[in-house]
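As you look at this complex, bear in mind that one protein chain is not there, while each of the others sits in place.
After this line comes chain A, so read on.
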Amino acid sequence: MPSLADRSPPILLLLLLLLLLLLLLFFSAASAWKKDEFRNCEQTPFCKRARGRKPHSIPSLSAADVSLSDGAVSARLLPSQPLRQATAGDDPESDRDPPRPLLLRLSVYPGGVLRLQIDEDPSAPRRRFQVPDVLLPDLDNRRLWLPRLSSPAAGSSSSFYLADGFEAVLIHDPFEIQVRWKGSGEPVLSLNSHGLFDFEQLRAKKNDDEDWEERFRGHTDTRPHGPQSISFDVSFHSADFVYGIPEHASSSLSLRPTSGPGVEHSEPYRLFNLDVFEYVADSPFGLYGAIPFMLSHGAGSSSGFFWLNAAEMQIDVLAPGWDDPAAPAKGRIDTLWMSEAGVVDAFFFVGPEPKDVLRQYTGITGTPAMPQEFAVAYHQCRWNYRDEQDVAAVDAGFDEHDIPYDVLWLDIEHTDGKRYFTWDRVLFPNPKEMQEKLAAKGRHMVTIVDPHIKRDDSFYIHKEATERGYYVKDATGKDFDGWCWAGSSSYGDVLNPKVREWWAEKFSFQNYVGSTPTLYIWNDMNEPSVFNIPEITMPRDAIHYGDVEHRELHNAYGYYFHMATSNGLLKRGNGKDRPFVLSRAFFAGSQRYGTVWTGDNSANWDQLRASVPMILTLGLTGLSFSGADVGGFFGNPEPELLVRWYQLGAYYPFFRAHAHQDTKRREPWLFG
């Protein structure tokens, strides 16, 4: 602003300008992110309950019948003392039946990975959901066979080999899991050290008066199976910082404490895949993807913890002194993990180097797929390149200005009424020819394919999905009918492997009319985004394959969709052409299927800044092939911002410029 200072206009004018600016800012802030439309922890009963607990305030569980079976440790978790009525009344749902024993299993994988599984016993009224197809298929074969258990101190704990220099310990009463250095006994990771482990077991309704329903913004979640949340504390010892658990927009790579002394009122980090309109640059609220994997790093060593659970998760990073303000722990970070449903299927990674933690994590969820060369080059996208002439003109523009680019993208408007796999016949009468023209110059094209399927009886995909029963069902058992770009839409039940196979077939050259071998795919809106449901996503009581509730797998829906698309491209090329699929939603393991980006960001400096920790965080959690929309999706970047964004974007692993349809054109040569 040197020119302002030079001219020194009347102060009144300056003040007026400032006021106008503030008003504008206020207006834009008010019109952007709809905070009220998303649930916070207070409005989420399981989160509110778990977050309100003090350390060791709930009845503890102890491990009984600890033994080795099939080369793994197994035990039963039972109440430490006969159940007291002391805590009854702190909330209605704590009024429980005497708990059944929980089944605990500890197993070890090569490279320093300890797996903890806790589930209900077979007498539970319903089987809890275990997220399938995320862990590498050969993981079971790689499991280490534990030869023995040692019980050093009069049977109060059992320890066993974990990796060279590390051992795992199960402390019996109250039960606690520890990973520690073998010689010194220094702890690395521990679970339930603060006695916050709580497992709401499935049960029958006590009486018909009991109200399990949850209401939010005019929508009722029937919750037919009642409360079933799980929460526990995890401690990272010898840790100064923790990282990971994307996706959140943040100006900081390390995770800031969300609770405890010195923390202003903050929400926990929320992992719940959501299509957030105009998200803000610094917030623990959930965005498009979820990877419940946290890394710690300290002067001594690094370690990691991963909870394979696809239900809504909330994670608190607790500031030192949260448990005892008088004696804040030094060099240790405690965290509180809360999930609405599912089981405990958790992995402890011993490290000790950061790269070891990554190797251990990707050892179970997979390494990133090798991208094709063109995919790591520059991508040019816009909502929307309108027609074939527009495509040709943009392509020519790059040549004319000697700017290299490799991929041109088509957003939703290229379709016939948002029926994916179709082309708007007026705007794109010759899609093959168009792609071939690009291909002649070594360039590729990407079209968008979203998961919502237009409910139009003349649309073959809708017809097939309806006839075969391939759609997600609503709570009443009918095909779920939501609203998205296509209008009234249904969603393929991609949890079902058969549906994924069916979906993959749609990408064959015969099925996807107008596609050529140089056409690749973009999966958007796969959180899934449903415009007319609170939080802009599918209701939690929608029903998937195997009677799984949507609440149980929500965070993995986009992952399965991404997987199906990627497999479709693989099949299309007879396994000889590496797929390229960009997805907005993601989960642990998405790295195996393609790339992701940070969704609908905005053209401002804060978001430019936030893109760096966001992308680095994705890299730290295995999703190394990721990027942010260069230039910012919403709004018009000033030329300086756009230049800087290109400069930064060149270093994004996935480098794509994208823009909202309301923005001004910003192909790189338009700025002189």
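Note that in this section a residue touches a chain if its C-beta (ideal position, glycine included) is under 8 Å from a C-beta of that chain, and two chains touch if they have at least 3 such contacts; residues count from 1.
Keep in mind that, in the parts below, contacts and distances are computed from a predicted model.
> Unshown chain, UniProt name, "Vacuolar protein sorting-associated protein 51 homolog", "Cullin family profile domain-containing protein", "Ribosomal protein S8" or "Glucosidase 2 subunit beta"?
"Glucosidase 2 subunit beta"
> Among A:Ile333, A:Ile536 or A:Ala628, which residue is in touch with the absent chain?
Counting the whole complex, the residue in contact with the absent chain is A:Ile536.
> Which listed residue, A:Ala154, A:Ala327, A:Met370 or A:Val426, touches the chain dropped from view?
Counting the whole complex, the residue in contact with the absent chain is A:Val426.
> Which one touches the absent chain: A:Pro125, A:Gly442 or A:Pro639?
Of the candidates A:Pro125, A:Gly442 or A:Pro639, A:Gly442 is in touch with the missing chain.
> Which of A:Arg359, A:Lys432 or A:His660 touches the chain that is not shown?
Spelled out, the listed residue whose C-beta touches the missing chain is A:His660.
> Give me the chain A residues in contact with the hidden chain, please.
31, 37, 217-218, 277-278, 386, 390, 402, 404, 426, 440-442, 482-485, 487-488, 530-532, 536, 600, 660-665
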